[in-house]
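What follows is a single structure, and I will ask about it in a moment.
The other protein chains are all here in position, but one chain of the complex has been omitted.
Residue numbering begins at 1 within each chain, and the chains themselves are lettered A and B in the order written.
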Amino acid sequence: MTDNNTTPQPVLRLNGITKTFPGVRALSEVDLALYPGEVTALIGENGAGKSTLVKILTGIHQPDAGQIIVDETPTTLADASAATRAGITAIHQETVLFDDLSVAENIYLGHAPRGRFGLLDWARMEEDAREILKRIGAAINPRLPLRDLGIASKHLVAIARALSVQARVVVMDEPTAALSQAEIEELYTLIDRLKAEGKAILFISHKFDEVFRIAERYTVFRDGQMVDAGMISDVTEDQLVEKMVGRAMSAIFPVRHATPGETVLEVRDYSHPTEFADISFDLRRGEILGFYGLVGAGRSEIMQSLFGVTKPSHGEARLNGRALSIRTPADAIAEGIVYVPEDRGKQGAITAMPIFQNVTLPSLSRTSNKGFIRMAQEFDLARHYTERLDLRASALDQTVGNLSGGNQQKVVIAKWLATRPEVIILDEPTKGIDVGSKAAVHDFMAELAAEGLCVIMVSSEIPEILGMSDRVIVMREGRIVSQHPRDGLSPEILVREAAGYGATAQKESAA
Amino acid sequence: MSLAPPTPTHAPPAGRKLPNRLNGRSARVLKSWEVLLAVIAVAIFFANTWASPYFLDPWNLSDATFNFTEKAMIAFAMALLIISGEIDLSVAGIIALASTAMGWAVQYGAGTGELVAIGVGVGAICGAFNGVLVTRFGLPSIVVTIGTMSLFRGISYIVLGDQAFNGYPESFAFFGRGYVFWVISFELVLFAVFALIYALVLHGTNFGRHIYAIGNNPTAATFSGIRVERVKMALFLLTGLMSGIAAVCLTARLGSTRPSIAFGWELEIVTMVVLGGVSILGGAGSILGVVIAALIMGMVTFGLGLLNVPGIVMSIFIGGLLIGVIALPRMVQLLRKGRLT
Partner (left out) sequence: MIISFLKSREAILLGALIALILLVESRFSGFAMPRNLAAVFNDTSILIILALGQTLVILTRCIDLSLASNLALTGMVTAMLNAAMPGLPIVALLAVAVALGLIMGAFNGLLVWKLNIPPIVVTLGTLTIYRGIIFLVSGGSWVNSHEMSAAYKALPRAQMLGLPVLSWIAIVVIAGFAIGVNRTALGRAFYAVGGNPGAAVYTGIDVGRTRFSAFVIAGGLAGLCGYLWVSRYAVAYTDVAGGFELDIVAACVIGGISIAGGSGTVLGAVLGALFLGVIKNALPVAGISPFWQMAISGAAIIIAVAFNARKPPSRIILKHAEARS
């Protein structure tokens, strides 16, 4: 597709990179080439292997097979400093920063300027940090401890850190996820400048408007394999989506004929000092209510507050017309409200414990007699719900940590269904799981709603929001921006409202 | 501790139910930490028998049990606490304070019943104090209990200085020196009863399951509706209570109270728990393991004592055992990995 006469040599090339983790083949013979002065967009669903690729490029993981070629020289990236020496730097998706250290040190840790006797030169470090922050348009005092910063500011520090290294390759893993539109515009200007300086950029994003705006090339990953690569000018958005998902969009989601019933949950004026404000919405029987927003918009925080993890400062929630007073998750479970958290490893599953013990944990009172465990009943309860979710495992006493991400998620969902809830809140229910499990979870959600369960689904994936929800609430910076019925809702509306674009910005990106 | 088998993630044949367990009971038992410990215990038993003709004497063996009964009682509660992800280093300080309180009460003519109530009560109050500091104020237990360790024993020093309390009633001595039947001492019976109760609570109740869940992942436990703080509070209280009971036994056995009573026991008790296979990081362990570890430590102390080896040298053995039993399997694993790659 590319003409070798007009393109320069790639700065970085990956040949046949393979990486396996216990139970998962994360990357399988993947190729990639990055060219100086060009942006290559890496496109793929969650779990397609993008993060693993970033970790290989930055020396955190080493590939099982394949070559990394920098400037025509095969190179081994043994650790993070080797990657830095090879001229590769990255803005990571999760903030890999230090709360107790200052902004300046977070930017320069590992490559701080040295003064006399090889000692660290704090004055110069702070001066340089101020300079870099100014370059990316961030007004942050470099001496502040990082913990005093909000999510967006922390993200800007992460960007500054990546730029503080003299690099030829810049990897950006969803760099705009937590940024406001003005900050995103600053980032675009910066990317243009980096391109002019001849740097090769790998840009990972879910947002197609961004990809079409700034990228010259694209590479599509699906299930750990590279399925396509080429010039952005040769494809349309629909073609990219189809390549990414592997089938046409309309075919993915279960067909639902929902007729939501009476209002079950009413939330009024829910507010929190730092996390969210003035949240009001209704949830009806048999309904799937989607919550869309950018990462860090405050959606999970509202749900965790409804579930009793954090306390709202004021506002009320009513279930079937009765005011709720939920102070702990135990209260919420007793009321029939359950929450399937986004962070499966930390909040959802207890990975070192067996499947059946995970499933019965919140329902132990039903499988025990006067506080004494009855193992046979435990196994029966666990089997009932895991089989309903089509769990793939070899036995019920297998530890959850040995299952694939999708099957771990099934265990967590089974755990919550076993409590026989009335309202189930699913936070990013298909994040990081394979396509097969994804479809199973979606089918299952539709089934639950049809049975009369009320479902709230927090998701950052537009296809999932549009494919599954009856109604959609869009959030930005801790507040509800709008509520829409599914019919007539388009990806453009969601993106614009979630990011807070002005009308002009929208026109530009559409043009 | 057993290594998980490689996990096939393929679907079971249609229509077949998910089996409860992957391996049979015997396979699971054979791979357990407790079996390794039991083998070590038996080896030490035979080594002792071989080394000293006095070892197998029933009265000698009976005397030897006092080496571990009091510590083991506390170790049971400590095991639960450590499995839940916390620790209490103030247990020996609690013994000192509880014993001092009993000695003080004796000066005012307290009888045996009142003494026991005071000892156990003071222990429970101290445990509750630790629990409140850790659960209500969210402080790290390792630091809090280093503080209360000094505080509790420090109060004993303020009360007693270089003096001692004596004059405990004769009937009180039964708790430390009494025999229930032949060579079976009251303390040994208490030890066995507590071992059974704690094993039942930890392995057979919802409360025990909650302890494991909290130790493995406190956040997920909270999200599963477990009242984490309440469980931890109960465990600190329980550890204090057991320290109070141990204080009654020890004071009765010694017949006097000095502020240095049970000095250094906290580290021995933690060693006993960890040697018993309880993960210091929380989330795993069994009461059976702690029981065997207590027997091992008791036998080593006794056996080497018969050979006139001083106590300090025995501690080398215990310390080496503590590191060795954890380090050896990991070293083997490391070497094997090194050969494969």
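Assume a contact is a pair of C-beta atoms (placed from the backbone, for glycine too) under 8 Å apart; a residue touches a chain by one contact, two chains touch by 3 or more.
A quick note: this is a predicted structure, and the numbers were derived from the prediction, not measured.
Engineer: Which of these, A:27, A:97, A:340 or A:433, touches the one chain of the complex that we don't see?
Structural biologist: Of all options in A:27, A:97, A:340 or A:433, contact with the hidden chain holds for A:97.
Engineer: For the chain left off this view, which of A:297, A:338, A:448 or A:480 is in contact with it?
Structural biologist: Once the missing chain is taken into account, the touching residue is A:297.
Engineer: Among the options B:158, B:200 or B:307, which residue touches the chain absent from this view?
Structural biologist: B:158
Engineer: For the chain left off this view, which of B:228, B:270 or B:295 is in contact with it?
Structural biologist: B:270
Engineer: Which chain B residues would touch the chain omitted from the figure, given the whole complex?
Structural biologist: Answer for chain B: residues 133, 137-140, 142-144, 146-155, 157-158, 160-162, 259, 263-264, 267, 270-271, 274, 280-281, 310, 312-313, 315-316, 318-320, 322-323, 326-327, 330-331, 334 touch the chain left out.
Engineer: Going by the touch rule given at the top, which residues of chain A touch the chain that is not shown?
Structural biologist: Residues touching the hidden chain, for chain A, are 58-60, 79-82, 84, 92, 95-101, 105, 109-110, 112, 118-120, 122, 147-153, 273-277, 296-298, 301, 477-479.
Definition applied: only the chains that are shown with their structure count from here on.
Engineer: Report the inter-centroid distance (CA atoms only) between chain A and chain B in whole Å.
Structural biologist: 44
Engineer: Provide the residue numbers of chain A that touch chain B in the complex, in ascending order.
Structural biologist: Its residues touching chain B are 23, 307, 309, 328-330, 332-334, 339, 341, 346-353, 356-357, 361-362, 364-365, 368, 371-373, 379, 383, 386-387, 391-399, 402-404, 407, 415.
Engineer: Show me the residue ranges of chain B that touch chain A in the complex, using the header's touch definition.
Structural biologist: Per the touch definition, chain B meets chain A at residues 4, 7-12, 17-22, 204-210, 212-213, 216-217, 219-227, 283-284.
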